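Removed from the display is one protein chain of the complex; every other protein chain stays in position.
Which chain is which? They are A, B and C, in the order written, and residues in each are numbered from 1.
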Amino acid sequence: MSEVKVTKRERNVIINPLVTCQPLGAMFAVAGISRGLPLVHGSQGCSTFVRYGFSRHFREPSEIAVTSLHEDAAVFGGRRNLISGLGNLASRFTPDLIGVVTTCSSEIIGDDVDGFIKTARQEIKESLGENAAEKIKIVAINTPSFVEHHYRGYDNAIKAMVDQVALEPANGNDKLNIIPGIVNPGDIREIKHILNMMGQESIMLTDTSDPFDSPLRPGSTQFKPYYPKGGTPVQELEDCSNSSGTISLCNYGAQAAGVLERKYKVPSTIGPFPIGLQNTDQFLRNVKKFSDAEITDELLDERGLLVDSMADITSRYLFGKTAAIYGDPDMVTGIAGFVCELGMTPQLVCTGVENQEFVDDMKEVSKKADGKVEIMYGQDLRSMEVRLEEEPTDIIIGHSDGRLIARDLDIPLVRVGFPVYDRVGYHRVPIVGYRGGINLLDRITNTVLEEYYDPVHWKLQQ
Amino acid sequence: MSEVKVTKRERNVIINPLVTCQPLGAMFAVAGISRGLPLVHGSQGCSTFVRYGFSRHFREPSEIAVTSLHEDAAVFGGRRNLISGLGNLASRFTPDLIGVVTTCSSEIIGDDVDGFIKTARQEIKESLGENAAEKIKIVAINTPSFVEHHYRGYDNAIKAMVDQVALEPANGNDKLNIIPGIVNPGDIREIKHILNMMGQESIMLTDTSDPFDSPLRPGSTQFKPYYPKGGTPVQELEDCSNSSGTISLCNYGAQAAGVLERKYKVPSTIGPFPIGLQNTDQFLRNVKKFSDAEITDELLDERGLLVDSMADITSRYLFGKTAAIYGDPDMVTGIAGFVCELGMTPQLVCTGVENQEFVDDMKEVSKKADGKVEIMYGQDLRSMEVRLEEEPTDIIIGHSDGRLIARDLDIPLVRVGFPVYDRVGYHRVPIVGYRGGINLLDRITNTVLEEYYDPVHWKLQQ
Amino acid sequence: MPHDLFEVDKSIPERKKHIYIKDNADPDQEIPSCNTKTIPGCMTERGCAFAGVKGVITGAVKDAAHVVHSPVGCTAYGYGTKRYPTTPDMPDGGKFPLENFNLKYIMGTDLKESDVVFGGMKKLRQSILEAAKEFPEANAIYAYATCTTGLIGDDMDGVVKELSEELGKDVVAFNAPGFSGPTQSKGHHVGNHTLFQHLVGTKEPPETTPYDVNLIGEYNIDGDLWILKPYFEEMGINILSTFTGDCCHDEICWMHRAKLSLVRCQRSATYIADLIEKKYGVPYMKVDFFGPTYCAENLRAIGKHFGLEDKAEAVIKDRMDKIKPDLELYKEKLQGKKVWVFSGGPKNWHLPRPLEECLGMEVVAVSTMFEHEDGYEKIKERVKEDTVIVDDPNSLEMEEIVEKYQPDIMLSGVKEKYLAHKLQLPCVLIHSYENGPYIGFEGFINLAKDIYASIYNPVWDLVEFKEEVEKTPKLIEEVESGDNIKLKAK
Partner (left out) sequence: MPHDLFEVDKSIPERKKHIYIKDNADPDQEIPSCNTKTIPGCMTERGCAFAGVKGVITGAVKDAAHVVHSPVGCTAYGYGTKRYPTTPDMPDGGKFPLENFNLKYIMGTDLKESDVVFGGMKKLRQSILEAAKEFPEANAIYAYATCTTGLIGDDMDGVVKELSEELGKDVVAFNAPGFSGPTQSKGHHVGNHTLFQHLVGTKEPPETTPYDVNLIGEYNIDGDLWILKPYFEEMGINILSTFTGDCCHDEICWMHRAKLSLVRCQRSATYIADLIEKKYGVPYMKVDFFGPTYCAENLRAIGKHFGLEDKAEAVIKDRMDKIKPDLELYKEKLQGKKVWVFSGGPKNWHLPRPLEECLGMEVVAVSTMFEHEDGYEKIKERVKEDTVIVDDPNSLEMEEIVEKYQPDIMLSGVKEKYLAHKLQLPCVLIHSYENGPYIGFEGFINLAKDIYASIYNPVWDLVEFKEEVEKTPKLIEEVESGDNIKLKAK
């Protein structure tokens, strides 16, 4: 019998938040569209902070436009800013898609974004001509900053794009829609790798892998920093209503899947975030549910390599070790489950998102754990720090924002998720799928070896 | 102008050797044959120490047979041991190939290995029948332990197998022979990945990747621990005389390539060990030299990702940092070259192999370096330690045998090569090719960040 | 024609007046149009006023707790964005008990939809009280308005006034919502005025000397202050207050007691020097410590002010001797390299001459995010003929600058760095530095070294895959010299 304790934040003041506001998620989602550009309808900080955040994590350019709202807009509304912003963006960049991302300001001002977009479309048609204008999709994405968090912003954006761009279904395309969530390029590539091994074509909603990890190849002439290689083509977005199913890896937000199911009868399944053996197994089964994709021998070999590593490593080095895990809720439940598969205890899990389903899932995961599990939701990093001061764990698993906490508590930090700005390459190495499981297992184990075995160095002789 | 200093070991006594004796290399080579078994003609220690070494590095079973020479063999010769050993092995395992690996004992005793094998073949034919016996290749591999080192043993073994098994050429097969050297499964897989992207088929001489990193999948019924999946099939060994060329990545030993060139007119090229941009570029050019393989856009994208990482990371975090590099000579020259590409200085390079070509290559590499380079060859780990006590470097790059040195000198160790037994997963992560370059760059950078940037933590804010 | 309309700006011709090519013959003595609103739909590098106040001015204070009155986003973005390290040392000789307090924590009121409807005052009040409880060690609490609270019209001043009394410690509100003013510069302004109005003159320093100065606009970026401080100490000058690098809350309160204010970052902090002069009669001097020449000049001027000329010369000589060999080395390596400086503001006029005169580089372009007219005048004065000066460049313009002016290196921020790299243009971070500090004599060598490392990064010669290479001859030219062999670089 395992024991769980569930806590929410007790104070109102938030200290070192684990979430940010909706627009970030929306910008992330739009960045995954080929020749897609986010246009933030708000103050400059709303785009600049996010560009800064993306750049320091991915070490890539992050090109996001802004309508630069100022005092006059606060008084008279952001109409002119949005319309001329759309016009300027269209004429200077000729994008395939513009995602208009609202913010606290534009939501409070009460701008009629849909209406303004209509006007802007008209103006663009007049200046660029009908053909060119038609090629530019403009999607309104409502992401009021004071409602929920970035995770919902992502969800809202994917939903808005699917809702406003997908066409009426015609012929089935035998593809699967995948909503990957706010994950790293390495993770999306791993998902594509798995599908590829299963012979299953897919439409990523959306695909940030190449845009956020793009080669430096000036010789390949089409390249522009604001239009990196890759991303989901708008045609695929239009076509996603013809897919045979939607799988949302984003465990606690899959409105787009709902839209596709209700509007276009595309069946869908949600979660789990495929970290570790069982969750990846489930992902494979989910894929099979919607298609006649095959689980090939090669894929099972990859699984076998993870199994082999776990057999060889975990009971010897990791058994009984405790972990604190923090970050986005799907990553937290996913990693917590994996950590249980490794024979460790997810002693403390913490997410900034306030979501009962997360709590339920964590309770389920906790049943696999051999010890006490504390579930913190709607919490912040400070709460976690205080709990760890009282009851430390052997390792912490989370992103770079916890680094000073880990440093002060002298608990090693295994970096995962977003943002990781104090190490390099983390955006490229997957943690999902079987191969991602091996990576994460190696990372955890090597951290444990360095911290707990190096001091008694002879234990590493063999 | 850079300055180099070249030193050889000055004492006779060897202290913490950087090499071991020939048989290990031969056992490694034979392990890369599908259903191939090494039979060590020597004392039990000769097989047991190596099995132990392989197991702790790869965390895999390592099945090597031995003729168990004892006092009586020392007096009367190892004839009976070898003949009955071959017979027992043949009847109990029915392998596709047995590599008879000699040792100091059998070489000093002066056993007529070729003659004994002939007799054994006859006996096997009698006991198993002609058909079954014919399917078992027996290759004599001379690896006197008191001549050179494991690196030569590998070379001798590949040569012996090619020499004794390859058939007279018939029809060209449009394949390339690759001699990978004593490298990790991850490295061989990366080489195959590159060739695959170029649409070039290959014959690995030999392929230890799957045998030394095999899935745990009891359900796949054919599996036996001593016959792991993968490895080079004997038919490919027979067929390698039909290849359009041989590339030996093993920079300082390519006798097999020589045999194929002289005996069967298969042209060949040697080196470089493809670590980093320029060496991998050269590998690609070498592949093209022998074939009409194409350097695809996808491959150039992988290259571009390495270039991008180098642009983003190296001048900021690594410039001017010094490294000591030790291990097998091709890995050392390869890594030294890469380290120069990163703007670092390979201040001290050290190999246990005494080879003038290595020195010449390192002089060439040193021209790219921005500082003093000390080239130690035919040296040992103790010599390196003494030099590092006098003039420390910022990091050390090498295998686990240097870990106590690194610990005592308080210089962080970036683990590469063989053996790495005090961390996990290193055998699986490639360091060759463009993707391997990214891995190695990440590893080096993260080591530097942890050691030199974490203490001034604010420098990691962005 | 000193103004230029870029190709990429054809559809937004109003950008022309922001782009100025230095022209000595220009009769009208023009400068780029500046400090105006960015054209909507651009990818501007500018930030917002909240960033200006918290991210630049107040975030460096080591013993204040920061409470952002906002939905969660602004709070999250206010975390860990800037490098201003602190020591735990307090002016009274004690230690502040929470290490890295200013870098480690950020707090916020976490406003939700209902707060937008019903007002956020209650949450502000509660949050500040909770903050005080969570970190009783904090000597002050700074609260920040944001777009949301600006738009819903929360009266922050009222709340903080009450709470100051209730808590017995200063609680200060900064009213610079993100949308106010065209750039983060508005936030600097608000920060200066707020700190002056509420704090300066409210406390007395533990002791004073005749050589007390305020070092204003020095935020200790990557340790800048720790380079400058020894200069002053060696000269016998006492830094009474730093505004705001590695400073504590009380230091701001007693700035009126200094004998002289030195203004380092003149864009973000001349305001307060001016206010202090006007109200308390403390004179101020604008100083420039970037590059050895300016650094020497300004130390001399300060020395002269206090009659400490000899001591200033001693500091200058000592440091010049120290950096000379490196300076020569890097000057040789960087001779003729073209540079583009893109800073927030002042570094655009701090750096061109040092880069040119001390390192032999050629400044081909300068651009700023938020400089005002006075700054642009200085920039114009200090750059050479034909240098392009761009106010608030957007992404497309940046690419055009690269194409047109072919710089060898760019000095800018993180957002621009990776874009530059994609254009094969090396880039060194000039806001928070790479391997800084960059100020003073020694710091200038750090900058030179980072520039050198970036330009000479071997990767720039390896960007493209080559189908053919000339085979490197195996024979190497060697020059024996004792044990060692010198290799001639090819």
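To be clear about the criterion, a residue touches a chain if its C-beta (ideal position, glycine included) is under 8 Å from a C-beta of that chain, and two chains touch if they have at least 3 such contacts.
None of these values were measured; they are calculated from a predicted model.
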Note: the excluded chain touches shown chains A, B
Decide which residue listed in A:Gln122, A:Asn196 or A:Gln461 touches the omitted chain of the complex. A:Gln461
Tell me which residue among B:Leu82, B:Ala256, B:Ile295 or B:Val359 touches the hidden chain in the full complex. B:Leu82
Out of A:Leu277, A:Val429 or A:Leu449, only one touches the absent chain, namely A:Leu277
Residues in subunit A touching the chain absent from view: 1-6, 277-278, 281-282, 284-285, 295, 300, 303, 307-308, 310-312, 314-316, 319-320, 340-343, 360, 363-364, 366-368, 372, 456-459, 461-462
Listed in rising order, the subunit B residues that touch the chain left out are 11-17, 19-24, 39, 42-49, 51-53, 55-56, 59-71, 73-74, 80-82, 84-89, 91-93, 103-105, 108-109, 127, 144-147, 149-150, 214, 216-219, 223-226, 352, 382, 401, 404-405, 408
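Everything that follows uses one rule, which is that only the chains that are shown with their structure count from here on.
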Which number of steps is the smallest that gets you from subunit A over to subunit B via touching chains? 1
Identify the chain whose mean C-alpha position lies nearest to the mean of all protein C-alpha atoms shown. A
Chain at maximum distance from subunit B, centres defined as averaged CA atoms: C
With contacts defined as at the top, give the pair, B-C or A-C, that has more of them. A-C
Averaging C-alpha coordinates per chain, one finds the centres of subunit A and subunit B separated by a number of Å equal to 40
If you average the Cα atoms of subunit B and of subunit C to get two centres, how far apart are those centres in Å? 51
With chain centres defined as C-alpha means, what is the inter-centre distance between subunit A and subunit C in Å? 33
For subunit B, residues contacting two or more additional chains: 300, 303, 307-308, 311-312, 457, 461-462
Give me the residue numbers in subunit C that touch at least two other chains, ranges are fine. 80-81, 100, 103, 414, 417-418, 421-422, 424, 463
